[in-house]
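The complex is shown incomplete by one protein chain, all other protein chains being positioned as in the whole.
Note that the chains are named A, B and C in the order they appear, and that numbering of residues resets to 1 at the start of each chain.
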Amino acid sequence: MSVNLSIDINGLKFKNPVLTASGCFAYGEEASEVFDLSLLGGVVTKSLTYLPREGHPPPKVHETACGMLNAIGLSNVGIDLFLSEKLPFLAKYDTTCVVSIAGSKIDEYARLAERLAEEGDVDALEVNISCPNVDEGGLEFGAYPKPAGKVIVAVKNKFSRPVIAKLSPNVTDIVGIARSVVDSGAESISLINTLVGTAIDIKTRSFNLSNGFGGLSGPAIKPVALAMVYKVANAVDVPVIGLGGITTASDAIEFLLAGARAVQVGTACFFDPLAPVRIIDGISDYLKQNNFKDVNEIIGIVD
Amino acid sequence: MSVNLSIDINGLKFKNPVLTASGCFAYGEEASEVFDLSLLGGVVTKSLTYLPREGHPPPKVHETACGMLNAIGLSNVGIDLFLSEKLPFLAKYDTTCVVSIAGSKIDEYARLAERLAEEGDVDALEVNISCPNVDEGGLEFGAYPKPAGKVIVAVKNKFSRPVIAKLSPNVTDIVGIARSVVDSGAESISLINTLVGTAIDIKTRSFNLSNGFGGLSGPAIKPVALAMVYKVANAVDVPVIGLGGITTASDAIEFLLAGARAVQVGTACFFDPLAPVRIIDGISDYLKQNNFKDVNEIIGIVD
Amino acid sequence: MRKSCGHYPVTRNIIISDSIIQLTFKADDISRSTVPGQFIQIRVSDNFIPLWPRPFSIYDVDTRKGEISIIFKVAGYGTGLLAGKKEGDTIQILGPLGNGFPIPSNDGGMVMAAGGTGMPPLFLLSKFAIENGVPSSSITFISGARTRTELFEPVELTELETDLNVCTDDGSAGEKGTVVDMLEKILENKSGFTIYACGPVGMLKKIDRLLLEKNIPGFLSLEELMPCGYGICSGCAVKVLPSPDRGETDDNRDYHLKRVCVEGPVFESGEVMWE
Partner (left out) sequence: MRKSCGHYPVTRNIIISDSIIQLTFKADDISRSTVPGQFIQIRVSDNFIPLWPRPFSIYDVDTRKGEISIIFKVAGYGTGLLAGKKEGDTIQILGPLGNGFPIPSNDGGMVMAAGGTGMPPLFLLSKFAIENGVPSSSITFISGARTRTELFEPVELTELETDLNVCTDDGSAGEKGTVVDMLEKILENKSGFTIYACGPVGMLKKIDRLLLEKNIPGFLSLEELMPCGYGICSGCAVKVLPSPDRGETDDNRDYHLKRVCVEGPVFESGEVMWE
């Protein structure tokens, strides 16, 4: 018996519901030395800013209980090098290519969207709104509904193919922000980005990260992510992509049952490079064992 | 060489900075069969509501990666039984007694505060504002600055000894809420309560908790708690009590370095009943090894 | 009642079958204060996976040697780790915990109904009863499991010389049939018994119904997830029917919650509200 794994996110097709998460797969080159990227439902690239960025100085990462903190600080190659080297590489694979963009001003998002709109190989944009909003004094764009929506409007003005808004979990009312980005034109929502966290070295009595704070990811945050995905999937009409701590097929299935139409694998790619592939196989096995013919049958059926 | 472990929270004295957290120590009776409660800096009792509550039906708990979800639902004995049986028991021990109160209406907090004000054995109140605010449609009192402040005002009107406001971490701007409760008269702030989370059983395709959602606690959440404690301790003028995932002396010291004047041990009491005692000893050892004479010397000195 | 908490050394690991292990610990204090039906919480890992300790009934105590034993089935991650513990390893234990079985209140004889991992506390209860003068022959012991390899049937049980009845659902050992089938058969012929049961929830529920129907006294030992095991978290609570006999007024609620780890694990027949 074969099962259908392909899904559709507002016209955007994925051969299966498993993508790799932004910042956890670089631009695919390194991972292509470990497995065939064409196996993946999709790749979300490291968030691009207009100009290249080195990001924060080291130390940038710290291990925590079942998780990790990162303060990579959006280090990326910038749009020019991305278009000349990274995108052509990814385009060689038979997988959906989602380009993540980030900016510290709304205009930066718009300029990125404009350039990427010209590239046929870019199937969709994921808009990372967890960046400090320089226009409005440093608070994250994703912290409140209004600035979050403004970013999406600016991006949608320039990019007509599907736009996925990636939400920050560090908010009181995730549903309010989800509604705002949908009203602003986002074709899909992905969540969650990392939780703000920190760690202190009691020997040196200083922070473990050069930047002081970082983003918490990995298995530790899965329960928080799953709760938010459930709430958002039940509140908005667009398809939701779930992520946060997904490591096994069982984790991924929890998100699908909660209402996510696709999932992304982030931190797990670090410690288990084949995790995305095993998750795809595991979802397929689960469907067969439980007599489902199509992955779409299990989306949102938790009760 | 002996070191001073005692601390003072706006006039409220603790023999050492280690308390047990609300809901993770019941009313002290059971734990008193394991160790001498007089070793503790303080005990925070299970949150009381005016009438007894059974809380949510089972299953109420679920294990997660380095953490747990609970949907106990404020099951407690109610104020009458607390005063007649539980408080007299705790009063026998030489430890600071903090009574946690909760309510679904502001009036319930006030009535609890009024009754407890009459009891000399109650050293302080901890006000749990993570309850659904029935007055304003179910959102947590602790979700926004204004309702959070209103609860504190109502409690302070009835209770003149120290009042500790216990904050929920499920918010965009923890500092804003901290400022509001301080402006409303709270003598101290404790944080964090649990993060909202959930888990799904992929075999039965239903939630693992009867209530659907629960509160995430344990080592998994420590980085989030520490970041919030640092931010709040640096923003308000009242002493802060830190908690969230504290399991070892090293964890507790991180919170002290981040600016907490005291810490609470929650989930760790479940899997390691002697954790509070070992943490007290471990803090003392750390101070000696690093030539500090007083625990107050290390509070907030991270850089 | 004082509870001990500390790191105790493993003194023996005996592999009873593929997936059933007997572990013995040197734990003087716990061995001296245990009553049958009580359990211990074992922290199986020195890190946070799994986070909670795991509960196990005390299967045997040797007060002379200061030892206690458990018998357990490898059921998942935690018991998998525990199975790997060997002589000399030390491990965090809290105990003894829970109420334990009441001392037999009549001398009409005892029937032990043990399903799978439910055998250990009933073994200890039988042993204590015999040591306290109850004739072996007046104890009927049913030990059942789905299949032979899941059967808890250590030599010590045979040596007690109770009226031992082994059964498996698939007939691969002892009689073919469930523990409930066996119990029904026994109750057809005799009366005046008190029943003591421990095993899977489905079995306990059926036995409870049977006892209520026939008006036979009995005690059931329950299993629940146990974050703490000593009453501080309320996580293990089960629904019980409010009973004025037990001083529980019903104030409009159709159930009360009791903590299995403190008010249980042993409940009177008729007390638990099954799902």
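Note that in this section a residue touches a chain if its C-beta (ideal position, glycine included) is under 8 Å from a C-beta of that chain, and two chains touch if they have at least 3 such contacts.
It should be emphasised that the depicted structure is a prediction, and the values quoted were computed from it without experimental measurement.
The chain that is not drawn here is touched, among residues A:G67, A:G142 or A:P223, by A:G67.
What chain B contributes to its contact with the hidden chain is residues 65-66.
Contact between chain A and the unshown chain involves residues 23-26, 29-31, 33-35, 54-55, 57-68, 70, 72, 75, 218-220, 247, 267, 269-274.
Touching the omitted chain from chain C are residues 47-49, 77.
Going forward, only the chains that are shown with their structure count from here on.
Any chain bridging chain B and chain C, meaning touching each of them, is among A; the list is complete. Among the other chains, the CA centroid farthest from that of chain A is the one of C.
If each chain is reduced to the centroid of its CA atoms, chain B and chain C end up 35 Å from each other. Taking each chain's centre as the mean of its C-alpha atoms, chain A lies 34 Å from chain B. For chain B, the set of residues that touch two or more other chains comprises 64-67, 218-220. For chain C, the set of residues that touch two or more other chains comprises 48-49.
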